[in-house]
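Worksheet: one structure, shown below.
Shown here: the complex without one of its protein chains, the others still in place.
Each chain gets a letter, A, B and C, in the order it is written, and its residues are counted from 1.
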Amino acid sequence: MSDTNKLKIFNDPIYGFITIPNPFIYDLIQHPYFQRLRRISQMGLSSLVYPGANHTRFHHALGCLHIMQKAVGVLRFKNVSISEEEENALYIAILLHDIGHGPFSHAMEHSIVEDVHHEEISLLFMHKLNREFDGKLTLAIKIFKGEYHRKFMLQLVSSQLDMDRMDYLKRDSFYSGVEEGKINSDRLIQMMNVVDDVLVIEEKGIYSVEKFLMARRLMYWQVYLHKTSLVAEEILTRILKRAKELFQKGVAIDCSKPLYFFIENKIALQDFDDVTLDKFAQLDDTDVLGAIKNWQFHKDYTLSELSRMIINRDLLKIKMSDEKFSVEEVSKLVEEHADKYKIGLNESKYFVFKGKIKNQAYSKIAEPIRILQKDGELEDVAILSDQLSLKALSKHVTKYFLCFPKQLNKS
Amino acid sequence: MSDTNKLKIFNDPIYGFITIPNPFIYDLIQHPYFQRLRRISQMGLSSLVYPGANHTRFHHALGCLHIMQKAVGVLRFKNVSISEEEENALYIAILLHDIGHGPFSHAMEHSIVEDVHHEEISLLFMHKLNREFDGKLTLAIKIFKGEYHRKFMLQLVSSQLDMDRMDYLKRDSFYSGVEEGKINSDRLIQMMNVVDDVLVIEEKGIYSVEKFLMARRLMYWQVYLHKTSLVAEEILTRILKRAKELFQKGVAIDCSKPLYFFIENKIALQDFDDVTLDKFAQLDDTDVLGAIKNWQFHKDYTLSELSRMIINRDLLKIKMSDEKFSVEEVSKLVEEHADKYKIGLNESKYFVFKGKIKNQAYSKIAEPIRILQKDGELEDVAILSDQLSLKALSKHVTKYFLCFPKQLNKS
Amino acid sequence: MSDTNKLKIFNDPIYGFITIPNPFIYDLIQHPYFQRLRRISQMGLSSLVYPGANHTRFHHALGCLHIMQKAVGVLRFKNVSISEEEENALYIAILLHDIGHGPFSHAMEHSIVEDVHHEEISLLFMHKLNREFDGKLTLAIKIFKGEYHRKFMLQLVSSQLDMDRMDYLKRDSFYSGVEEGKINSDRLIQMMNVVDDVLVIEEKGIYSVEKFLMARRLMYWQVYLHKTSLVAEEILTRILKRAKELFQKGVAIDCSKPLYFFIENKIALQDFDDVTLDKFAQLDDTDVLGAIKNWQFHKDYTLSELSRMIINRDLLKIKMSDEKFSVEEVSKLVEEHADKYKIGLNESKYFVFKGKIKNQAYSKIAEPIRILQKDGELEDVAILSDQLSLKALSKHVTKYFLCFPKQLNKS
Partner (left out) sequence: MSDTNKLKIFNDPIYGFITIPNPFIYDLIQHPYFQRLRRISQMGLSSLVYPGANHTRFHHALGCLHIMQKAVGVLRFKNVSISEEEENALYIAILLHDIGHGPFSHAMEHSIVEDVHHEEISLLFMHKLNREFDGKLTLAIKIFKGEYHRKFMLQLVSSQLDMDRMDYLKRDSFYSGVEEGKINSDRLIQMMNVVDDVLVIEEKGIYSVEKFLMARRLMYWQVYLHKTSLVAEEILTRILKRAKELFQKGVAIDCSKPLYFFIENKIALQDFDDVTLDKFAQLDDTDVLGAIKNWQFHKDYTLSELSRMIINRDLLKIKMSDEKFSVEEVSKLVEEHADKYKIGLNESKYFVFKGKIKNQAYSKIAEPIRILQKDGELEDVAILSDQLSLKALSKHVTKYFLCFPKQLNKS
């Protein structure tokens, strides 16, 4: 394809049009590794609660690319020098930042692979692509790893106010229809500047930053940690765990080849050679959903029952609390359930379990969001805010949950 | 006009369509008292900062009527009994709640009349209309005055989470283009209920309440108290004060007849007989703007200069601070300015002055916003919120300002 | 679950909230037959062109339910009597009108089954559910089949201006980000009325009807028949055809069990017994996508190459024309391609083929859209329109296309 034909635009209901800035970015988008993101839902199982939330990591990555272009434009307008090479590296880094996500995103980090964080896999993909494309990703990788001396570039890609968060808050609230999560990325970007190689927000943007942090917190509690999504994700993790367990016991497990590879093998970060990465690159939501649909009819009660729950959206009940659930309470329910359904305690624990979720809208330990005051001084937004709410936002909030079958009459 | 023809719909870019629920409401809308609201801007001089903010009190009142209809629908769906008479009274009360606003709203409460609050004038209009329409507004007035035993009805009309606030936040952010102020009135209304004749929000709506309060606070600081609107409003008040002062001194003041009446006479609440009310009913933004346009050419320097500032949007400078400005600092500037322009100190004070603004997003003294918990208990949202931000929101925040001509070289 | 808990609301970015009107509707939504629609994309492979278009038939059906509620409200307000039983039947009929859709919608009607229209399968599902729910769907089925005497009820469910079209135009343009397709369903519904049991649009809604028809035409050409979607759909159909062909020849075909059933068996309408219907009910996009992902590695060149094209979005080229492509031109290309890749002519035809698409925005043969004039007379919108455009809209437009591998240097 000629380079002119690679200057494509994509439709986006959020930004209108997303322009591909140059032919190399187009080639990356066309790569099967990136095309795979079309089949990975951005919000995992949240569509079980918010039926509009079927958008993909593919679209999110394009959205990030779009606002990165805006940010580069605004910064240059304010006389921050960004070379063409740096500009391109920023586009590559943000485009590929999430390429390491597995099917249904976070849930898989602890069930398909052994605690391998998706960012580590993103980096593996970037290195692989860098070899394929003769070193064209070198600077992007440097930025992504925080090794480039111009620190603000990493902050654009990954920080408490990066292009990633801006796009996902905007996109997730848009598609889920949760108005309260909408943020004004346009204004936030307009207020950006760079001082001493640090990304800052100009003072008159402070309310927008506060709003951004509030929106993020709200999205966490109302959407990302919605109790129904939570229980669905917990069930999903347990389905894969059970499949692995059955496989270990020699029970036949039927699923797609790439998924089978990860059920057969325990894969930790150090196991990720090129073959493994290629297998991983073939995995997407389809493999997991396909397997679960099939496993509804598996002879193992635990596996089939949990699978049926996801497919028919007929989930376990979940109870939330500000206090821990006692071990005794859970054990009692595990036993009751085992009795009722004539299953073992080990199996019963797949249906009755507790856990906790934590959220902190703003971290005071991480790199702060810095406000550029009118006198030229920088200050943490949490200190400048004319009220305590940001201190509150940086509080860790923990909630506890207990899941159990609805047939157990737990009021 | 036949009653069928009175079942009109109005277009609204925010809600789509606003339906007039019955012929009597239509008659109220058609009344000249209400039609006058077409000529009163909802946001006073804010359009000098936000050029899209030209919407009127007329449209706001219709918007309130629309969401009141939604609220009645939701409450009835939840088995709150509301008779047809009560329903109609709610519509009347919300439709007319702001009918007492004078031109450019709040600024006028202290310059055209002598500290008469617009709600008191609204009540005068309602009584007048009640006489005209043979007592059909009696129940609406009772609700509006807080004298009806079903307390939640007043709360729908006037409280910290009433239809008025919902519509104005939504409408003002929509027209000004300040995305951060957008609230989800749909969801807030869906979450409403009535317990023991008190309006409550169901627990799962708590984040929306928080968001609503944050949005309100943000709109105050970013829009309603925007420093440019503030200085414009201060100038406007001073123009009218100067006109009155000149009139007292026998200087000829040219303006429309209704405005002249209020310059000639000091009008306090007790002076509002039918004649005065009728004069007031003829006043709108046109009279004030028309006068100011004319006064640009008045021979009095103070009056003409201040008028010119508004018309050409060439305002005084304003400096904001968290601390009070000293009397000395201001006096010095007053003198400097008097010297420079060869005017008296009294006149100079029209151009150099200080003041303060206060805001509190949520009042703990006023009726609280009550959350209906899952166990059926009610609790103040400020207590229930899983963080301190609401406590912060209820803090009074005061800011001080200093205005002066830009020719004075005050850095 | 208690009936009160079934009065759920769903978030929808388009309408805000969708309310489930009663517990029986909730039960239908919870049924696995309906939950399956969560896994069927509304727009088939259009997301390859419009990356935001991942919405599902599940959400579309809920959207239809929502606007049907609006329509019932408007008609009752205009004194059209609709009994509670009829109301409920309308909700059931519109909710289930598309339940017979197979994976990737229309493409499958000619490849998975043998020319069975999805509406016929919808009816089969309705009958099955009617048996399960003791006859509660009887009236809905009657309406759906056009056997109920109140004709306008069928028109609400299925006509040139039904709730289905309104929702899909609105939803598809929303998710794809194609602004031009947006229609004003609110206004169209406000303008509805019933005269002599016929659904009509009041005269002042005529521009909205014209706009609706234009939008529909535009969506067809720009989105539904977009050349890239078209070629993708053609490839998809050929993949399944090839799989069936290979199966006939005894070549092993690996895929999910439900899909295998439809590859093994030729299923026409008369073959749809309960077993077949149940197999069909297990089929969704996952099965097809999973199979294609797997078939990328099949030893048959045709099957694997076509599969790879879909997965990597590396499609055949497509050329559109207002004139037919000649048989000779196609034959020549088929041969050229066969030569180049050393494959048979039969196989080559999977990669080089022609076809045509037709569209007509408004049919003059079908039931017309009737306008209620001010004098009470009804008239076809195509006649009333003050211009010829509607006549133009009712013209059949045919376009021809030719697909071929991009390696063939066809300019």
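What we mean here is this: a contact is a pair of C-beta atoms (placed from the backbone, for glycine too) under 8 Å apart; a residue touches a chain by one contact, two chains touch by 3 or more.
Every value quoted in this text rests on a predicted model; they were computed, and no experiment measured them.
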{"item": "Residue in contact with the excluded chain [from B:Phe125, B:Phe144 or B:Phe174]", "value": "B:Phe174"}
{"item": "Among B:Lys257, B:Lys324 or B:Lys356, the residue in touch with the chain that has been omitted", "value": "B:Lys257"}
{"item": "Residue of C:Phe133, C:Trp221, C:Phe247 or C:Tyr260 in touch with the missing chain, whole complex considered", "value": "C:Trp221"}
{"item": "Residues of chain B in contact with the chain not shown", "value": "10-14, 16, 30, 32, 35, 38-39, 47-48, 50-52, 54-56, 58-59, 62, 174-178, 256-257, 282, 284, 286-287, 289-290, 293-294, 297, 311-314"}
{"item": "Touch list for chain A against the chain that is not drawn", "value": "9, 16-17, 186-187, 190"}
{"item": "Positions on chain C where the hidden chain makes contact", "value": "179-180, 182-184, 186-187, 207-208, 210-211, 214-215, 218, 221-222, 386-389, 391-393, 395, 397"}
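Rule of thumb we're sticking to: only the chains that are shown with their structure count from here on.
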{"item": "For chain A paired with chain B, centre-to-centre distance based on mean C-alpha positions, whole Å", "value": "43"}
{"item": "Rounded Å distance between chain A and chain C, as computed from the means of their C-alpha atoms", "value": "32"}
{"item": "Gap in Å, rounded to a whole number, between the CA centres of chain C and chain B", "value": "50"}
{"item": "Multi-partner residues of chain C (at least 2 other chains)", "value": "16"}
